[in-house]
Every structure is written in structure tokens, then in C-alpha cells.
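In this view, the complex is presented without one of its protein chains, the others remaining in place.
Here the chain labels run A, B and C in written order, and each chain numbers its own residues starting at 1.
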Amino acid sequence: MTRRYFHSDNEAGVAPEILAALARANEGMAHSYGADAITTRLTARFCEVFEKQVEVFPLVTGTAANSLAIAQLAPPCGAVYCHVEAHLNTDECGAPEFFADGAKLIGLDGEHARIDAATLDHTLRHAGALDVHECKPSVLSLSQATEHGTVYARGEVTELSRIAKSHGLRVHMDGARFANALVQASCTPAELTWKAGIDMLSFGATKNGAMMAEALVVFDAALAQELARRRKRAGHLLSKMRFVSAQLEAYLHDDLWLRCAKHANAAAQELGAGLARVEGVALLHPVEANEVFVRLPAHIANGLHAAGFGFHRWPRTDDCYRLVTAFDTPHEAVEELLATARELAPAR
Amino acid sequence: MTRRYFHSDNEAGVAPEILAALARANEGMAHSYGADAITTRLTARFCEVFEKQVEVFPLVTGTAANSLAIAQLAPPCGAVYCHVEAHLNTDECGAPEFFADGAKLIGLDGEHARIDAATLDHTLRHAGALDVHECKPSVLSLSQATEHGTVYARGEVTELSRIAKSHGLRVHMDGARFANALVQASCTPAELTWKAGIDMLSFGATKNGAMMAEALVVFDAALAQELARRRKRAGHLLSKMRFVSAQLEAYLHDDLWLRCAKHANAAAQELGAGLARVEGVALLHPVEANEVFVRLPAHIANGLHAAGFGFHRWPRTDDCYRLVTAFDTPHEAVEELLATARELAPAR
Amino acid sequence: MTRRYFHSDNEAGVAPEILAALARANEGMAHSYGADAITTRLTARFCEVFEKQVEVFPLVTGTAANSLAIAQLAPPCGAVYCHVEAHLNTDECGAPEFFADGAKLIGLDGEHARIDAATLDHTLRHAGALDVHECKPSVLSLSQATEHGTVYARGEVTELSRIAKSHGLRVHMDGARFANALVQASCTPAELTWKAGIDMLSFGATKNGAMMAEALVVFDAALAQELARRRKRAGHLLSKMRFVSAQLEAYLHDDLWLRCAKHANAAAQELGAGLARVEGVALLHPVEANEVFVRLPAHIANGLHAAGFGFHRWPRTDDCYRLVTAFDTPHEAVEELLATARELAPAR
Partner (left out) sequence: MTRRYFHSDNEAGVAPEILAALARANEGMAHSYGADAITTRLTARFCEVFEKQVEVFPLVTGTAANSLAIAQLAPPCGAVYCHVEAHLNTDECGAPEFFADGAKLIGLDGEHARIDAATLDHTLRHAGALDVHECKPSVLSLSQATEHGTVYARGEVTELSRIAKSHGLRVHMDGARFANALVQASCTPAELTWKAGIDMLSFGATKNGAMMAEALVVFDAALAQELARRRKRAGHLLSKMRFVSAQLEAYLHDDLWLRCAKHANAAAQELGAGLARVEGVALLHPVEANEVFVRLPAHIANGLHAAGFGFHRWPRTDDCYRLVTAFDTPHEAVEELLATARELAPAR
């Protein structure tokens, strides 16, 4: 029955290819703290994938990746701009502020959790009026995909980065669902990141089939100074790091990451389109990654729950719900949910 | 000419009574770090003024008072609610977040920079939905007077505190202009603070005639635990503390603080009422303390500046201005400004 | 050849039982962030093992476990006492200070990296003389096994805790090699921890056969307040936590942890005893866990390295070396190393 869970892609398991890679990584001894052969290969692989010399810091949580990035890019008295609904701002219990020694997150508006370029421009033009009384505008963080399951087009990333950089900011991308965004954006990893102005990427894999594996990818080595020490002092330097690197290596091998994301996105598309056709149901945001946000009448929401389908009401709302698909969501689970929803709805 | 400055009450000097007290405090040696007789007397005096056994921490800036209070009341992963325009949130360069090890300030809306009770209630009812992913709702901070020169009535403070406490929060009052608010609120210091639910007060004196003197007043000794060490490690334990305490003692002596505030408030009243009668000028907020917020036509604003009157345009606006009066603002300065404004306006 | 590595127990792999548990944990979906069935069972298991109601926080690094513990037990202006050579003090890049918002570690002396009771007593008797100018004595942290591979006897832990508690301190145990210490100490887990005065234990598993699994075990629920949020904001709340919990469950199952530790300790005993008999070699510390510290003549050190044996020179020394055994160190590797050493030594 658990295949009926649409709570979160974190409830899915691990792709078999990744589990197999862990077993392989266990053969023989290996140097610790990232001095192993797998981690070395992994960096080379990331350079290929992003068509650039990059620095890679394997990690186990997206919170760590995001927070290390923010801490690295923002001075202690820095202001960090993100969407007001960004995970960074709402769901990380102040982790970025903690890692960045009290840096201040400033939430920006924008439809479907995408920062509006005009809003960013207006905000940055007026920032700094208070001189040292105000935190120094330092970082823009974009979530890709966003907290509402939408995706910035490549041109949108480029434009937002351009505005930010014209005001001296650095740009971070929270890619907890980067693969899901990438397959939607139909461009290369390079095009969606550093070629569009991104300085650091939190590259997520856990939600898309890994066990516990993220990577902080730094596109400009100058920005990685002392980042290795920051990782250590945050308790995020794993002694047997090869077991994180092995997950990421398998994830990037043979397009596994893209196949996983395509599957999840397709399932979400089907789910969203199907729900939108049910009487009384309204899609709240375009379905562009692996999340579906809908307004559900109470009897449908309750009926689905009663039928064993798991999904969460969105915090601070009464009737909005999020359904998340994963790399392994069975087609039948989507079909059964849609069939149940249709049965619960009154005939048109 | 400098008497024509309405930029800020920080540009005023020091009341003669306070300067005299500094000279008196200089007679003979005295124990350091607050172990002197003046500091001891000062605490007793505060207990009288607030009709309660309180703990008093003399300080030299409002930023320190506010930030120590927030750090003391909020756990490291705490959420602190204040008005979105509160000084705490906009003008202290992240000091509260720094002192409180990354605690998160959450800005609330409300007309004239006063937090709306319904907004607070709604926010706190929905807070906590994200469990540990969300900062723990911990503190409400009220500015009295507010950043827009308005004042919470005693009943409003009581109601906001009641809501906060029903959700387990502590309540802080930023009283950088406490005296100005108090004389407006027409009640006792006790009634406007601990009797209305306030746990800690940043008691300001600098803006109202002191040289550099504020006090953090703690109404519940249990909340002051290790606060003395927090003050020290923030570099705010002055070795010759008697010279801060002496300012506060003189400030509280013979109602000097209330007389100073009444003077400043009256000057602001006159200034606000006079400006409101000038063609093209609009008051933006009720004048309830010593600040006047107006929308000025460009020719009036420019003309006043050209005539030597100093005042600031409000950040992030095009035509809104703030004029601040002080304990020693000369009546003639107000009259001259009004006369000049009237001359600049077209005849009605 | 890598079986010839004695650099660190972190270079060993993962016990087959633990790898199998990860595969089993991958069956089906499961709730995220620790709301899964495995994590629930794990807490119950820890309660059994420690014969007490405990709170358990699965983690992936010892640095995180130690630093969260210190942050939880020490106020921001707290002083934390540990051995001057403790891992906490020398090898964590300031992580405890970072997590604990600047708390101060104070290194104590003692032979073989064990804190001397008289030194602790003397230090604490004189602490506090500087009042608020000094950090508040708050925590004692004991490493078990110590940084020099020695073990505190149960009575020693009890005595040090007693002294610490008589001065109002809390007591933490850094058990990165807790299993190795436990099998040496010949007592129950409870006897070596809470019954001996320990308040929190960093329970290590990674070095003893897990992939990435540690647990912060809290013996008094009152001390765990907001610890879940601290974990989150440090980026240490894993979304697919079941894969950490599964490691720990397998580790504790059927005495795997004790068997692994006994194997490693026995290998170290053999290695230490054998090396001590080689001409020119001197044991630096008693071998009580899975580490051997020796002074080696240059020709022996170099000869062993040339023969492919891996081990590190101890930092800040010229001729002192550490050899570490692990849960899976082959008997032959130890014998080969000893044979090589004997060949390198001049005949007696």
C-alpha cells in the first residue's frame, strides 16, 4: 500500500543502481575524508557533466548544501534574497542564518514561487539606503525547481542573475530537485547554471533516488576558499565519504539521474492533468517538475485519504494540497488515485 | 543654524542636568564594572519607577539593548515576531540575529507600524505546522513608540501580549523612545510594561537627552540568567559604568525624562498640525510621539532644504519625509520651518 | 594490499550485516525525517541496551554528535572542559565552538589523554574567580576511548563526573569508539554511562563497521529540549533517516557491535604486544582499545611504509606513530606487519 504515498519524494527508497554502487564501494579499504578514488572520479565526472572545472563537496542533506553555500557567499552582515516561500526561508529552521553567522534572509514575492525580475530589480535599487544600518545585499538564491513545483526557464535564470550581479550580488541555486527542473528546462546542466550566472549549486540527489547524497558544486574555485573547513566544522565531512560519492557517481552514470527525473515528472504531469479534470478540483500552480499543488474539496481530500492515499495539506492553508511523485512512482498508483478522485466527485 | 536640524533626535545634545551628573560622578574613585554606588542606586530607582523588583543592565546603545533582549528570550532556533518595519528588523544590520545566534525575525504587517492583533493571532495559530523544520515561535517584540512615530495604547499592548503568551511567547518592548510613548499613553511605566505583559524593556534615554545611555530592564529575574555574561561577551560591560548609570540617574531624577519627552512631543504636534495645513502636504501617520511623517511636494521639500532645514527622505520612498523633534527643539525652529513651508506653498 | 592499511578505522568498510540491513530498509516507502518504523524501533532498542528511557538522535558524523551535545549542554557563554588532546579540541576545526555559539573549550592535562581527577578538581575550584569576565563552567567532556587509545575505567568516569557535578557541570562522553572502550571496561553500557554520571553520549558506530551512523544518546529527556531543532538547523536531520537508523539497528543486533569491537581490540593488543618486543620500538600508551601508539626508529618506520603498510606519524611529533585496527583487520595483516618489523630491527 505504501506505493500510494504521495507525501514526498523523500519517502521513496533508493534506486537499485545506487544500492549496488554502495556494495561495490565496500570492496577493500579506502582513504577517508574524501581522499578515496571514488571521490576523485566523482569530481572529474561533475566537470564533464557541467562542462567546466568545478569544485565538488559531497554532502548528505540539502540543508547543509544550501546553508554552506549561503555562508560561503554572504559576509556575516549580509542580506540574502530569496523567494518568500523558498525552502531556505521557510523550512530549514534558520539553518542558513546559523551557518552564515546571522546573515539575514529577505523574502521576495513572485507568482508560483518564482521571483519576479521587476521585484528583484526594484528591491535591489532601493537596498543600501540605510548604509551600515542595513545588511549588505550579498546573495540571490533561486530554487530550481521552486517550492511550488515550477521551474525557471533558462532565460529567467539568466535575467535574474544579471540583475543580481549588476548590484554586486552572488547567485546561488537551490537544486534540491535540480534534475526535475533540468529535464523540464530542456537545456544542458551548464546552460541552466553557470552559463546563466549561477555561482554555486546545491545539487540534490536524495529526493531523486539516492539514499543520502547531495553535492555543493562551486563554479568558481575562488569562491570555495575555506569551504572545506566550513564543511568540517559543520560536522558534514564524512569519514567514509566514498559511500556518499559512490551514490552520486551511480546517479550520474548512464543518465540515471535524468531517467529518474523524467519518470517522476511524467507521473506528476499525468496526476496534475487528471486531477484538473475532476469536478471541484483546481490546479494551483503549473506542474513543471514532480509536484502537484491542488485545491481539493473536503470530500475528495478526505475520500482519498480514507482510500489510503497519502499526501499533505499545505501548511497555512485550509484546502490546498501537495502531491509529490518520485523516481519510482508506479503508474498504477497514479491511475488508482485519479480513478478514486473521479469516483468521489459528483457526476458533471 | 543647526537648531534647524530635524533629521533625528540623535543629533541633539545632552541635557544640562545629565552633563552635570557626569561631572559629579567624576569625584573620587569608584569600583568598576557596575560595582559602584551610582549603579546600585540606579537599580533601586528603576524599581521605584516601575513599582517592581527589576533587574537593570545599563548599556550605551539601543541596538545592544534590543539584541541582548532578543538573544536572552529566544533560543538559537527561535522565531521572533515584530512589525515588518520595526527598527529591529530594518535598521540594525542583523544585530538581533547575530546576538541570538541566527534566530529568525519574522515581520508582521499592521497600519502605522503597529502590529495588528488579528494578524498576530492568525500567524501564531498557523505557526508550528512545520515542526522542527520551522523556527520555534519564541518572542514578540513591540516598538514603543513605533517606527512610524505612533504609540500603542496600554490596552493594545495588553492584548498583543495576551495573544503572544497564549502561544508560549515572551514579550519584549523596544522602548528607544519609551518616554515619548509613555507621556502619550497617559499611564504609569508599570501599566505600559509588565502590567501589560512585557517581560523585558529596552529603556532608551540617548534620544531623549542622554549622551549614551540605555537600560535593559528585566521584569522577571528568572529571565536575566546569564544576561550579565551575555553583556560582557558582547563587549557591552563598561569598565567605568558609573558614567552610564549617572546619566540614567539624572534622567530619572525629578521627572527630567518626562519633561524632555513632553517637550519633544509637543514640538512634533505643532509641527505636524502646522504642516498638515500647508497646501499639498499630507500627514502619513498620526503624530503620537516626537516624529512627523509627511508627504511633501518636491518644491516644498527642496525649498525647505535650501532654507537650511535638515530632515531625511524616508528610505524606499520618493516623496515621504520624516521630521524629528527633540527634548531641546526650540519653538522658533518649528515656527520658522512652518512659515517657510507656507511661503513655499501656493496660496490656497 | 589495502588490508595493510592501519591509518584509521575510518578506512575500513562496512560490516556485511549492516549492508544487508540497508538493502532491507529499501523495501517499500517509509515516512521521512525519522517518522519511520525503523527509527522508532531503534529508540526502543537503545532503551534496552542502556536499561533506561533515553532519547536517541541518529546522525552521520561524530563531529555532529559531539558538537550538538556541547551546544545543548553549554550556554553561549559556557566553558567546556576536556583533555587538551581531545579530538573535540584538536581535530574538529572548531565545530563545538561553532555549534555552541562561541563557547570556550578549556584543555586539561592528564597522562595518556585521560583527564586527571586532581587537575579537574583544582581547575574547577579556581574557576569562576573572574565572575562574568570568565566563561561559565558548564560541561565536562570525556573521550571514551581517549585520543591516545586508552580507556577510563568505570570508577574513573564516576569520580570525574562526581567532581564535575559538584561544581554544577553537565557531563558528556565522546564515544566515537564507545564499543571499543566498553569491551575493555568490562561493564554494561549503563554502568559506563548514566550510572557513572554521564548526561549525553556520542555513540559512535562508523569507525566500528557502520557506513555513516552515529547516535546522540540523551539520558535525561529534560536535556533534549529543542535538540531536534538544533539538529535540523545544523543540516543533520536526514530526510531518508531510516537508512541511518537501519545501520544502527543492525549494529546493535545480536551483539554485532561488541563482536566488531572485540576483534579490533584483540588485533590492537596483538599488534602492540608484538611491536613492543621489537628492538628499538617503544609503546607510548597502554593499548586499551583499537589503537597502538609507538615510537619507531626511522628505519623501521620507513621500512614498513616501503613494504606497503599504511599508518600515520602522529601530528607534531618526529618519530611517534599511530596504528589503528578495525572490526575486520585480518589476522595475517597484523602478523605480516610484525614479521616485517622484526626483520627491519637489528638482531638483539
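Criterion: contacts are C-beta pairs under 8 Å (C-beta built on N, C-alpha and C of every residue); 3 or more make two chains touch, one makes a residue touch a chain.
Keep in mind the model is a prediction, meaning the values are calculated, not measured.
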Revision key, fill the gap. Among the displayed chains, the hidden one touches A, B, C
Exercise for review: Give the residue, chosen from B:F178, B:F203 or B:F243, that touches the chain omitted from the document.
Suggested key: B:F243
Study note, to complete from the structure: Per the whole complex, from C:G13, C:P58, C:P76 or C:G274 the residue touching the absent chain is C:P76
**Study point:** Residue among A:E11, A:D101, A:D199 or A:D328 touching the omitted chain
**Key:** A:D101
Revision key, fill the gap. Only one of B:T63, B:T123, B:S141 or B:T340 touches the unshown chain, namely B:T63
Revision key, fill the gap. For subunit B, residues touching the missing partner are 2-3, 5, 7-8, 10-14, 19, 22-23, 25-33, 59-65, 67-68, 92-95, 98-99, 206-207, 211-212, 229, 232-240, 243-244
Practice item. For the chain that got dropped from the picture, name the residues of subunit C it touches. Key: 76-77, 79, 90-94, 97-98, 100-105, 126, 129-130, 132-135, 315-316
**Study point:** Absent-chain interface as seen on subunit A, which is shown
**Key:** 33, 71, 75-77, 101-102, 132-133, 135-136, 226, 228-233, 237
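To be clear about the criterion, only the chains that are shown with their structure count from here on.
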Check your understanding: Upon optimal superposition of subunit B on subunit C over Cα atoms, what rotation angle is obtained, reported to the nearest 5 degrees?
Key -> 180
Revision key, fill the gap. One chain's C-alpha mean falls closest to the whole-protein C-alpha mean, and that chain is A
**Study point:** Chain centre separation in whole Å, for subunit B relative to subunit A (CA means)
**Key:** 41
**Study point:** Centroid distance [mean C-alpha coordinates] between subunit C and subunit B, Å
**Key:** 51
**Study point:** For subunit A paired with subunit C, centre-to-centre distance based on mean C-alpha positions, whole Å
**Key:** 34
Check your understanding: Where does subunit A touch two or more other chains at once, residue-wise?
Key -> 92-94, 98
